[in-house]
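One chain of protein is taken out of this complex; the other chains stay put.
Entry: chain A
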Amino acid sequence: MLRVDFGQSLVDHSGVLILVQPVGYIGDKRFKAIYDEISTYRRAQVPNTTRTLNLRYSKRVTPQFIEWGNFHFHKRVLGLICVGRCSEISEVGKLERSINEIKNPFSAILLNTRCFVFDCKSSDEAKIRKDVALIRGEDHTEDLQSNLAEFVASLFNVLESKRLSKLSEKIDKITLIQAPVEHEVFGGENDNRTSKRRSIGRSKKYTGDLCMLAGVPQDALSQYLIAGEHLRAASDVLWLAGALEGQCAASVVLNTTEIEKDVKSLILPTECAANSVNLTINGLGNDVDETKFIKPKPLSEEEIVERLSEALRLYNKVKGAAVIETEANLKFTRLLITCKRRVEASIALQNSLSVNVSLTEQEKIQRYSTAAVLYDDMGFRRKAGFFTRVAAMQCVSQHLPHPLWLLSYKFLMSALEGYRIYLDQKDVPKDLPNGWPALQIRLLNELIYTARRLGDPLLAVRHVTFLLHTVHDHLSDEEKKELSVLLENSTKQCAGTGSPKEKDNNKMDTLDMATIPFTRMPLVRSFKVHPLAPHLKPVVKKSLVDSDTAPAGPFIFSSLRRNVKQAKKTKNTTWVCGDLGQVSLDVYNTFPFELKVSKMILCAEGVEFEPFPTCLSLPPKTGPYTVMLLGIPHSVGQLRITGYTVTVFGVESTCKLTKENLENQEDFPVIVDVVPPMPLLQVSTALPKVRCQPPDPDAPQSAPLVTAVTLYAGQSIKGTVTLENIGKLPVESLDITVSSKDGERANELFSFDDKEITSKLPVLPGESTDITVTITGAHHFPQGTESSENLSYDPEATWGLTGAIQFRYSTAACSNNVCRKATMAIDVTVVPSLLCENYQIIELPSDRSHCLLMFDAVNKTSNDMEFSFSVQNGNEPNIEDEVFTDAVMNIQGNDKNRVTINLPRFALPVADNHSEQDNYSDSQRRAEYKKLVFDLVKLHWNLPACRAAGSGYVDNLKLDADMMQALKPDPITFGVKINGEVYDNTASSEIKISLCTIVDVNVEVSNQSDEPHGPLLLTIEPYQDQASGCPVTELDGKVTWTGTLQLDTPKLLPGKSFCHSCSLVFLYAGQFMVSISCTETASEQTGTSHKNTASGVLPGKDRGSDSKMTIPKEENLRNCVKKSWTFSPPIKINVV
């Protein structure tokens, strides 16, 4: 303890001070352990009484400390414990000298000395001196305790006897006790009355001190009170103050009823209890009625404060009592703190600091650090911080011969809290102004300076970086630059001294402070995980893409629905195990110096990840620079990117990723799905390669490989696509799709043979396989030709598109249905070749089963074209062998030829269910017909000069109503029976009958089409063809008949038929013909219609045999469209 005991409190007035000192060789650690053990015994219980002794221990007491021992008895060193270590008993003697050396300065006041010797093997106690105690055994607790108790008991005995003798002291024997400042002042005035009272008072104060130490605070209080009375009367200012202080101390001790729990108590031997006899107090002097001070009540808190402040005022008046005053102020402060009167406490503490006392440097340090601790106790953290800092400054003041840098550093570190500097960044609230920047900067700078003086550059580096990060906004550019230089120098030193971890061990424990992440060096923004390049990117197989679950609830849109966001969240980027992943980020250097980042890597967890370091150098105050950080995931799972590690100025720091680092804040946390390794195909083709497009990450459609093909319309070529497996896994499934940005017709242009593809699988690593692609130059026709005339459509124009062929491939082992895709783009240009136009379809009167298709075949090329066509059997399109081919015709370049094709007439397959007969609308029907014609007619062309051949199509054919009529087979068919026998007009040429016999004609008219016809007028008309081109229908008298030759029928539904029979009798021999025809009167105006029923007169003379349309002469039917069907060729009857 120094001269001024800064740690004192009022309770210490009752403390018996014991000095503990090491002797001989024991070692600091061992001694400290023993000291700590001894100092746990802070109380000693006197048996059979309620008295307790308070014990105080100290390792170090300067001789100046006991200077005031006379004034305050507790400032004396009463006991000395020497701690030594000997292996042999003989060595104990050697310790004696050093014991004496320690003892000497205190020999006048020491009550007893004891030497505890540890580790001594021999147990021969007789040889050793009385004041040496051997502490034996590994576990020496018990031994130590008993020895200590014995020692304390001896101290108690002396104290007790002193107290008793003092109590029973005769009044005339009392001598004046003097405080250290007083020795000259009082000399010769012993005799007068005042000095007598003074002597008595001082003696009482002394007795009170003894009582306090001996554990009888009650007695002590009464003694102090008496002393106070006497001294006040004698106006002995210093001692009165002492007595007042004593009264307060005694009261405090009396008031504190609760016993500190963690304090071990010694039980003293029972013998000492015998000595503790309570004596009645002898009366001393008559001026004070001492009886009223017997068993006084302890002072209340208010009184204590009042009296102690009085004592302080008194001390202040006395010259040279600064030590006592300082101590009293501190005691007062502590008292007020326990009373929670903080403001007053702070004033008292401030007073103690302003007491003008000459202190040594060490005392100053202690004074300020004590002040700091006390302020901290008060809750005045800022003041505490301030004084901690002052203490730190004091440690390295120029007056000290050896500046205590380490201590100073420790003080500064503990001062940080008071200035709201938290070395651990997680304690620092974000985005709030925190503390007092001007002071923080100063303190941190001091810390850096101290750290450097300590010779620990690493520590300095940490503080510099901390300073740069935390108070970044408040630093000027100049300061930042200085710091950067400092940082660089320090790190260089660091590098020289080897790895920092080795240093950690021998340096102090302060290094375990949390490292500051270099989030500002550099500043990272727009952190973004890149998906793999299009050809490496795994895509989910389409078949397994779940359709969105229909939202539950009646609303189409609800703002309460959250699944949109959830769906977004789950969309992670996917990386492939073993393939390089990329993360881009923007870095800014906000510092006015060049930032050299020697290493920057990604930190990830969840998946084995191999990051690749990047090196950066950022010029001062610039940014953003986009940086790519790379890494390869080596296992499958969810890769969580937690942050990045930067090495700046040789200091490595790991920064956690926060939301503000990210480009898209919703991506937080950054998770990348890593899928199992996948094969990798390289696509090449034998087709001509035109350009090599760089892969554009923004457009997933873009393909690195582009080929171009020019074709004549109708021409088709085969190309070879070579797939080379450059990955490490076999390709076991391959799926090819064709798409195009330019239109939907890519599927017409490209075709693949699925069987060929499956036969080529699997493609093993390192191997390659060829796949054939067929590219057909489709004619360019606008969509939906029927309804809308596309004006911009030009059939002669060259057209084309860029088709993208996607190869989706994966291994079979790939469980989660992801595959890679390779894309190949083919530019196809289609040049017109053969164009068909000016279509015409006419009926063949001679052959009802066929019609004629005529069109102009135009050669759009400049070369001669060989043209041929073939028609399949329309009624049985499945039978391919019934194809007949016409001769090859030549068309010159840019010329045209009229082509006539004999086309079988055909009907659409009748729908199964008649109720659905109306399911074909007119346009649909036409489209169907067109398609069938298209299928039937195959055109082939060949350009010998170009060595190109291909096929043409009649797909620009437009069917109008006439064409349809010609194309369709007759809807009405006739079944004719002559005399009961079926008459086939194509096979049997003529029927021979004899003159004047009855010929029964039975006609069955049936509707073969899918739409109803009628009402119909059936006409049977015999005539004579005299080969004059004009049939003779006026056969009056030549033919007679029974039944009607004309018949009106109602509407004839599809598939229905009706029969009519009549009989003819030919009256002359010769060639007769019978024509049978049906005329449809479109409207049912039958009421007024002209009907020649059984009139014998034949109507409709001038019907053209080759025209199927008849416009009747009758006026009343002129508004009705009439269609008629004829049984042709007519029936020939030879009458003989």
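Here, a contact is a pair of C-beta atoms (placed from the backbone, for glycine too) under 8 Å apart; a residue touches a chain by one contact, two chains touch by 3 or more; residues count from 1.
Note that contacts and distances are computed from a predicted model.
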Tell me the UniProt name of the left-out chain, picking from "DNA excision repair protein ERCC-8", "NADH-ubiquinone oxidoreductase chain 2", "Intraflagellar transport protein 80 homolog" or "Trafficking protein particle complex subunit 2-like protein". "Trafficking protein particle complex subunit 2-like protein"
For the chain left out of this view, which of A:Ile177, A:Ile347 or A:Ala949 touches it? A:Ile347
Out of A:Lys59, A:Arg193, A:Lys297 or A:Arg442, which residue would touch the omitted chain in the full complex? A:Arg442
Where A:Gly93, A:Gly379 or A:Gly455 are the choices, the one touching the absent chain is A:Gly379
Residue positions on chain A contacting the omitted chain are 342-343, 346-347, 350, 354, 375, 378-383, 386, 419-420, 429, 432-439, 442
